[in-house]
Structure formats: C-alpha cells, structure tokens
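Quick one: this structure, given as structure tokens, is what I'll be asking you about.
Complex shown without one protein chain; remaining protein chains in place.
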Amino acid sequence: MHAPVLKPILAVYTALFLLFLYGPLLVLAILSFQSGPEGGPQFPIVEWSTYWYRDLFGLNPPSRIAPLPISDGLVRSLALALMTTVVSTVLGVMSAQAFRQKFTGSGFVFYLIVLGMMVPGVLVGLGTALLANSFGIDRHWWGTAFVLHVVYTFPFAFLVMLAIFNRFDPTIEEAAWSLGVPPGRTFRKVTFPLIFPGVLSAMLFCFTLSYDEFARTLFASGRDLTLPLAIYGTFAVEIHPNIFAFGVLTTLFSLALLGIYAILMSLSVRRAQRVLVQEEA
Amino acid sequence: MTALPTTTATAAAEASSNKRSRTPYLLIAPGVIWMLLFLVLPILMMVYVSFWTQTTFKIEPILTTKSWQTFFASDTYLGALWTTVRIWLIVLAATLLVGYPTALFVGLFVRNKTTATALLVLCVIPFWTSFLIRVLAWRPMLGKEGAINIILQHLHIVSQPIDALLFTELSVVIGMTQIYCVFMVGPIAFMLGRIDPSLIEAARDLGAGFGRIFRTIIFPLSLPGVVVGAIFVSVMVLGEFATAAALSGRKVNLLGNIIVTQVGSLKWAFAAVAGVVLTVIMGVVVAALLRLVDLKREL
Partner (left out) sequence: MPMASQTGRNEGAVGGSVLRLDRVSKFYGAKVALDDVSLTVPDNAYVALLGASGSGKTVLLRTIAGFETLDRGVITLKGKPVNEVPAHRRAIGFVFQNFALFPHLSVVDNVAFGLKNAPGVKLDARAIDTKVRAMIELVGLSGLEGRAVTAISGGQRQRVALARTLVTEPQLVLLDEPLGALDANLRSRMCGELRRIRERLGVTFLHVTGSETEALAMGDQVIVLDQGRIAQIGQPDEVYTRPLDARVARFLNCYNLIEGRVEGRGFATEGRLLPCAQIGPAGAEIYALRQDLIEVAPPAQGPNEGPRLPVTFVASEYSGPSITSFFKLPSGAVITVENHLSHRDPQVFEPGRSYDLTWKVDDALILARGTGARA
C-alpha cells in the first residue's frame, strides 16, 4: 500500500473537507459583526460592530430595517421542542421496552416507527394539512405541528433506547422481582435510574431535532410562526446581517446545550469511575 | 401425585404465557397508534386527495384523474420532476465523491480511535447550527461580492467576479453537498473502521498495489456504508425545498418547491399529486438501494 504517500494526501484532503463544512459558518460569523444599519450581508466589512446583535434585542434606535420577527417564534419553538421531547422520549422508552421481548409483528412495528424519520417532512406535512382540512381541524403549532414533530423525533428516541436496552442486564430487574417488588415499581426504582443517561441522550436528540424542524411545521402549523419558520420567511425578502448574528447566537445556545449534556454525562461517568477507583484502592 | 390432569396444566400454562406476551403490545400500542394516525393516515390521505376535483380555490371529494393528467401534461411539473431527479443524482454523486476520501482517512488511516471519534464529532458539530442558517450561510460565500469571489480575485485567478456561483443550480448543488455529505461520511467510515487491518496487510504482502486493494477489498467492504449513506442522502435531497428556495433565486424548482407553492395557492390536489409522485420515486430509490446490499446481513 502506498500509505506513506496516501496518508498525508488524505489528511490534507480531510482538512479541506472540514474547511468546506465550516467555511460558510465562519464567513457568517465574521459578517455578523458588520456595521449597521447601512452594512449589508456581504464583504467588505465596513466597520466592526455589534450593531446587529443589539438589533436582535431591540437596543438600536428604529431604522428602515424591520427587526427579525423572532421573539414570539423563539418562545413557541422552545415550548414545542419541550413538549415534543417529553412525548417522544416517553414513547421511545415504552416502545424500546416492548422490544426487549419477542412479539409477533415486531418487524412491522420496527419499520413503521423508523418510517417516521425517513419520510420527508414535505410529504407528512402535506398529508397532515390535507387531513386537517378535510376534518375541519384548525392547524396550530401546538396541535398538528406538534404531532408531526413527535412522528419525526420518536424514532430517534426509540433507536437510542433500543441501543441502551441492548446493553442492559435484565437479571437486575429479575432480582428486584424475586425480592417481591412488582414490575412497575422495579422499573421506577431500578431500570429507570440505570437507563437515565440513555434517556438524557434521547431527550437531547428530540429537543435539537424538534427545535430546528421546519418542513413539517411549515405545512402543519397555522398562522403563528415557530422560529425556523420565521427564518424561512426571511428567505423571500432581502436579508440583513441581523440574521447572521442570530445564527451565531443560536449556535452558541445549541453548543451550550450540548455542553450541559456533556457535563451531565461526564458527571455520571465520573461517579462510576470514582467507584471503580475505590475498588482498586 | 401425577393425578393432576395434563390438560388443565397445559391450559394454565398457556393462559400464563398469553398474559405475559400481552405486555409488549400494551407498551407498543401508543407509539403504533400515533404513527398510524399521524404518519400512515396523512400519506394515504395525500394519495386520496390527489384524485379529488380541484377548482380554482377549493377542492371537492369527487374522484377524478384530472389533476394527474394536468401534472403529466404540464411542462412546469415535468420540468420539476426532471430537475428533482437530476439534482438528486448530482448531489448523490457529489456527496459520495467529496465524502469518501474523508471516510477513508477517518475509518481506515486513522488507527487511533480517539482521533477518529474526534474527527467525526468535528463533522457533526455544524449540525448544531440551525439548518436554515447553514443554508443561508452560503449566500455571503457564493455571492458576487462573496468570500469565494474575493479570494479568487485576490489570488488573481479571476479578474472579474463570477456571477454564476449564486442563484443558480450550481449554488443549490454546492449547498446540498455541504449539508448532506456528512451523512455519507459517517456510515462509510463506520464500515471501513470494521475492516481487519491484517486483511490489507496480507494483500499488501502478496504484492497488491493500493488501487487493487481498494478495488478488491476496501470498496466492496465499505459498500453497505455507501448504501446506508445513499439512502440517507436520497431521502433528504428528494424531500428538499428550502435549499432551492434560499440559494437558487427561484430558478430551481424541485417537486418539494412545487408542493409548497401549490399549497400556498390552495391547489391541494396538485400538491397531492406532486407528493404522491415524490413518494413513488423515493420508494423506488430506497428499494433499489436496499436490493444492492443485504443490510440485515452486513450490519
């Protein structure tokens, strides 16, 4: 193998690949510090400023540029993501728990659930809109859009929990039963505490996916826009660097969420490790 | 003490095993009902509505194939169909070409597991930026006064800024390739990472060059990863409309865009027809890809 030659070439290629992935985001971050309100969403940077960040929080004097219609959308998106996370994770844990036993039709059910993450948002969104119309149901972000968010994120929670239960030792539950503890209480007192890190991962998945979802929401929510819909609305009109500033802030928010998750995970891992160290001591 | 009739015993045993096997159904029922009501039913509804009668502002549940005839008689719709297939094929090829070398490096050449994981995490981090923001980020990159044109002019590769970068089919392809190529890298790197290094060593000891090793060992073993990646990319690209809306300046109309505009003008039956066509294409593509490799055996 020509590994000595090939490896550095591929390493350089991978670096370029990462540049390809991050380049637009870097440019976006740089342009978010464009001066305002005259500076446009392109180079050159007229003057470095935090004008557009202040613009997001309504701290600037009124100008010809309308502020981003995001504050209501942000609240709605967070509420929607929270609702979705709770329902999807509960459904995911229940379904994965069911799959710990063999049952007739499990193959069909598996594909039915996984279909939810595979079918494009346009199609389910359109179908739901048609269904809601013909039944005379009003479309709302907290109704029709919410059920579709669950259709989309529940499969992810299900797959995460399936992987977690795969590594779960069932004799621990049997031990609890043999002590006279009923299955329901066993689940609360033994199973759930032990699968909790997995549940946390499933929740993180559901939250980020729902928070960012827009294809389903576009068709299935009514007049009230969620955050991604508000951003999508700016596509049609002229864009300003305020949306770049917003992109930077939401990315930081997402990464902060990821950071909290990482801290929670490493805490539980460290607790396990501390115990191991004690054993070796 | 064997007086207990065996029939009673059997009946008792059957009753208890029935009782136990009911639990999974109770647990799975809410999820299944949810999916049937809010996933399967809407899709069926879409098929049904595609045969409804469309008038200018409303639809009536009178069955007709008129919408279908209109769809296949219209240059706009057929053009969108062709554009969708074309963009899908181009993006599929592009994500594979762009992603495979990276997957090769991460999966095969980086033997340190921590480094490989770190590289994959680095690929995934951009996903924590909103999808729409990531699409929008290509505008200041590709525009006439965008980053790429500035760099090219600075390096004196071009004297005049290139117009064709933004608001063309090219910008849509570039945007989609960047957004979806990670879905190709992940599965391929995973499959490559499972290749036993001694297999490649052995082939090299037999005097095989890298090209030959790649053709006979590496690529065939990575094929399940390619198929999984292709399924991900295909399903997402075929259902796309936002990237085209943001980066093509309405020049590229995918089936997804058709659905959005038809819904916007309350032409539900036409939207449903486009939806059904899209569903059929997707079903055929996924089935064909799954036929290529027996995933159940490989994964």
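As written, the chains take the letters A and B, and residue 1 is the first residue of each chain.
Everything that follows uses one rule, which is that a residue touches a chain if its C-beta (ideal position, glycine included) is under 8 Å from a C-beta of that chain, and two chains touch if they have at least 3 such contacts.
What you are looking at is a predicted structure, and each value in this text was computed from that prediction instead of being measured.
Chemist: Decide which residue listed in A:Pro62, A:Gly136 or A:Pro193 touches the omitted chain of the complex.
Modeler: Candidates A:Pro62, A:Gly136 or A:Pro193; residue touching the omitted chain: A:Pro193.
Chemist: Please identify which residue in A:Val181, A:Leu200, A:Leu249 or A:Leu264 touches the non-displayed chain.
Modeler: Reading the full complex, the residue touching the unseen chain is A:Val181.
Chemist: Which residue, A:Ile172, A:Ala236, A:Leu252 or A:Leu267, contacts the hidden chain when the whole complex is considered?
Modeler: Answer from the full complex: A:Ile172 touches the omitted chain.
Chemist: Counting contacts across the full complex, list the positions on subunit A that touch the omitted chain.
Modeler: 169, 171-172, 174-183, 185-186, 189-190, 193-194, 272, 275-276, 278-279
Assume only the chains that are shown with their structure count from here on.
Chemist: Could you tell me the distance, in whole angstrom, between the mean C-alpha positions of subunit A and subunit B?
Modeler: Computed from C-alpha means, the inter-chain centre distance equals 17 Å.
Chemist: Which of the residues in subunit A end up touching subunit B in this complex?
Modeler: 1-3, 6-7, 10-11, 13-14, 17-18, 20-25, 27-28, 31, 41-43, 91-92, 94-95, 97-99, 101, 103, 106, 109, 112-113, 115-116, 118-124, 126-131, 133-134, 147-148, 150-151, 154, 158, 208, 212, 214-215, 218-219, 227-228, 231-232, 235-236, 239, 243-244, 246-247, 250-251, 254-255, 257-258
Chemist: Touching subunit A in the complex: which residues of subunit B?
Modeler: 21, 23-25, 27-28, 30-32, 34-46, 49, 61, 98-99, 101-102, 104-106, 109, 119, 122-123, 125-134, 136-141, 143, 145-147, 150, 178, 182, 200, 204, 209-210, 213, 235-236, 238-242, 245-246, 256, 259-260, 263, 268, 271-272, 275, 278-279, 282, 286
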